[in-house]
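Complex shown without one protein chain; remaining protein chains in place.
Each chain gets a letter, A, B and C, in the order it is written, and its residues are counted from 1.
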Amino acid sequence: MVLKIQNVSKNFGGINALKDVTFSINEGEIYGLIGPNGAGKTTMFNLITNIFEPTSGEIIFNGENITALKSYKITEKGICRTYQNIRLFPQMSALKNVMVGGHCRSNAGVFSSVFRTKSQRKEEQELTKKAEELLELVGLLEFKDTFAENLAYGQQRRLEIARALASNPSLLLLDEPAAGMNEKETDSLYDLIKMVQSMGITVLIIEHDMPLVMKLCDRITVLNFGEKLAEGTPEEIQSNEAVIEAYLGKEEEEEIA
Amino acid sequence: MLADIINPYFLQILSFILINILLAISVYVPLSSGQLSLGSAGFMGVGAYTSALLTIHFDIPLIIGILAGACVAGILGIIVGIPSLRLSGVYLAIATLGLGEVIRVIFVNWESLTKGSIGLTGIPQMGREILNFAKGFGFDPAMIGLKSNQFVYLVIVLILLLLVIATIWFVVRQQNSRVGRSLSSIQMDEKAAESMGINITYYKVLSFTQGAFLAGLAGALFAHVMGYISPSDFSYHRAVEILIFTVFGGSEVILGAVFGATFLTLVPEVLRFISDYRYIIYGIVLIILMAVRPQGIFDIHLLNRLKGLKRSKGGVR
Amino acid sequence: MLLEQLVNGITLGSIYAIVALGFTLVFGVLGIINMAHGEIFMVGAFVGVMTTSVLGWPLWLAFIASIVVTGILGYLLERITLRPLRGKKGVSHLAPLISTIGVSILLENLSHHIFGAGNQPFRSSFAEISIEIGSITIYLVQIVIFAISILLMIGLTIWLSKTKAGKALRATAENLETASILGVDTKKIITLTVIIASAMGGIAGILVGMAFNSVSPQMGLSMGLKGLAIIILGGMGNVKGAMAGGLILGLSETFLVAFGDSGYRDAIAFIMIIFILLLRPQGIFGSKIAEGR
């Protein structure tokens, strides 16, 4: 078991964003987190990476309680994420963006950086090489000197994944990676995620694109109004009454609106 | 020939330019991690007073005094930097501005130590100390065809130039490394930087402290170039002046800080005939600059274009 | 002596409060620290001096003149220095700060050229009227200043919560984009805000001139810095906080002089905000979490 979410709740000024949610992810899985808008999916990501601390409950990663660890420590432990609204470093080249991702796997300090010690030079070389490999993996090697802000939308999404991969995660959190992508791009995203899985990295993904989720995920948890509605394989979820109702109900609402 | 060119007046202006470059960099460094510090004047004062008092009262060598000044300012930077991390943007700017004012008021009021607003006189002058030291070894400036006061100012400029180059070298190298990438990623997106595993507390305090250290260094040097300091040298106006150096030249690149400090120190000297309207022009320039080119004269794009030009020329060659 | 110092403190605090109201209004709506506010205050004071002492206008007319002039300055400030920066790509939050510093340098030195460096006396018979209450003398001006500051605060609160324009302003303050989608003419609202804030600076200027009989080009700087401290004290963008913060600062400065060391008077504002920022960044009365813009 890679990640275990145990009875996690989060309360924002009296409103329960998450209520007593429990699920766990096995090694090597692609695990989906779905649910209507406002169900608390991104909040869950924020709790895992400790942008907020949960009001109650525990988050166990590789057998270690990481609930109260600082955000950057969690990344060091091997969890890295992407954001729903892409958060790249806009005025940095694609290559450098990925190299920043490798921050916690390198350790040059001020002294060795300024005096370019042997180990620092070696480390920089390795970091560059690795970053280029990752850029190649996501198909962006030719854009390595382009500022992130000048990349196309789909490219930015892929760059963000490459940046996250640079931190050598054992668990990758993807927040709506297919949002705004066309069909072709989505297809190549599918291949990319599968590739990531084949590298032995566990993936937790939030996604609205249901065909993609069903095709990609090994198991899925459905959240609704902060509560866990269902858990299971794609087939189980697709036939789950409560899930259908939640989604249909939402659709009805939308129709009325 | 050499002796004719070396005019202490030019050298003096040059030494102020060099000190101002250090000050501009002291704003630039924290800014490169997204922290706007208006406390430079205060840190500068701490460095100046520390070094001046140590060298006056304890007769310690200048170099140790100057280093001590910079270090005390740096330590104050750490002390202030850690709690200030909770603040960002304008809050940090105001808090540091306030800190600078508090430091100045302390200088004014702590009379037993600082002599209040009358200031400290008789601070050992850097060039002259070195001259005396060199004379101890039987050196005479006339041996290299210089008058002693030409020698004094030449030495000052050379030392300052060395320090400025070392500082720029330091900052540029740091920038192009893991540390620099972390700083600029924090500047661009603090949250994303943290989730990439960057300890933002450490890096923010680091850059804030480096800024304070540099300002303290510049202040200590200022004290030993001027030979006299008073609290009014470290007022709100100084803080704003330093900020303008950096912002005018371009706050995204170190060249901007260097250029801003150089240009804006020179302009009043060169254009003495408009000195009556100098501040009015300053004000107007700032307004226009922000409206037309808010990132300052130099920015990354301009630099890239300049580099590109060079490269294409190289290609022809 | 305690009572007298209390009166001194409240007078000073009320003036601080009016200055801070202008600051807080602009910050609340635009998220901008208007560094030129102190200098607009100074111009207001000079308009008062010029109209009463030189032109011999009556006081009420001087007030109107001051409001008009500072209002126009506010309009120009918004039009020339703030609007070009808004919504422009790649403009950091530093730009408006520096741009308004530019305006403050310009205004200070311009008035220095026009009016000279020295203090200008503010002669008005109104400032001479006083009342004896027990052992202490209270000047009518002091009462007026206190009353005006309270009225401005109440007026502003009501205006913000009850009127359509006020509601639009609050909506704009909440979220510029949403407000404009909801049909609020945000451009107009912002301009209006800056004009009102500046006019309040003008009122404060003329009141200071009357109360302390001194107007000089340098007065804007220290008042501007104090105003800045107050809005942090009271919570950025918070009207009641500005009022309370102003009074707190006025009283603490006065009592520091009365019972402590007057040499640290100028530092108290900043010592207070440094502590406030560290202990309670949202200010004494603020509820919003301090967030960098």
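We take it that contacts are C-beta pairs under 8 Å (C-beta built on N, C-alpha and C of every residue); 3 or more make two chains touch, one makes a residue touch a chain.
Here, contacts and distances are computed from a predicted model.
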Name under which UniProt lists the unshown chain, selected from "Cytochrome c oxidase subunit 1", "Acyl-CoA dehydrogenase", "Branched-chain amino acid ABC transporter substrate-binding protein" or "Protocatechuate 4,5-dioxygenase alpha chain": "Branched-chain amino acid ABC transporter substrate-binding protein"
Which displayed chains the unshown chain touches: B, C
Options C:V68, C:A117 or C:I181, residue touching the unrepresented chain: C:A117
Hidden partner chain, residues of chain C it touches: 1, 4-5, 8-9, 11-12, 112, 116-121, 123, 128, 130, 137, 139, 208, 211-219, 221-222, 253-254, 257-258, 261-263, 265-266
Residue numbers in chain B that touch the chain omitted from display: 5, 7-10, 12-14, 16-17, 105, 108-109, 116-119, 121-122, 128, 149, 161, 165, 168-169, 172-173, 176, 222, 226-233, 254-255, 258-259, 262, 266, 268-270, 272-273, 275-276, 278-279, 307, 310
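One rule holds in what follows: only the chains that are shown with their structure count from here on.
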Greatest separation from chain B - chain, by CA centre: A
Centroid distance [mean C-alpha coordinates] between chain B and chain A, Å: 43
For chain B paired with chain C, centre-to-centre distance based on mean C-alpha positions, whole Å: 33
Separation of chain A from chain C, taking each centre as the mean of its C-alpha atoms, in whole Å: 48
Multi-partner residues of chain B (each touching 2 or more other chains): none
Contact set on chain A toward chain B in their complex: 49, 51, 70-72, 75-76, 80-81, 83, 87-92, 96, 99-101, 103-104, 106-110, 113-116, 120, 123-124, 127, 163-164, 167
Complex interface listing, chain C residues touching chain B: 33, 80-81, 84-85, 88, 90-99, 101-110, 113, 221, 225, 228-229, 232, 261, 263-264, 266-267, 269-271, 273-274, 277-278, 281, 290-293
Residues of chain B that touch chain A when the two form their complex: 169-170, 173-174, 177-182, 184-185, 188-189, 191-200, 206, 252, 300
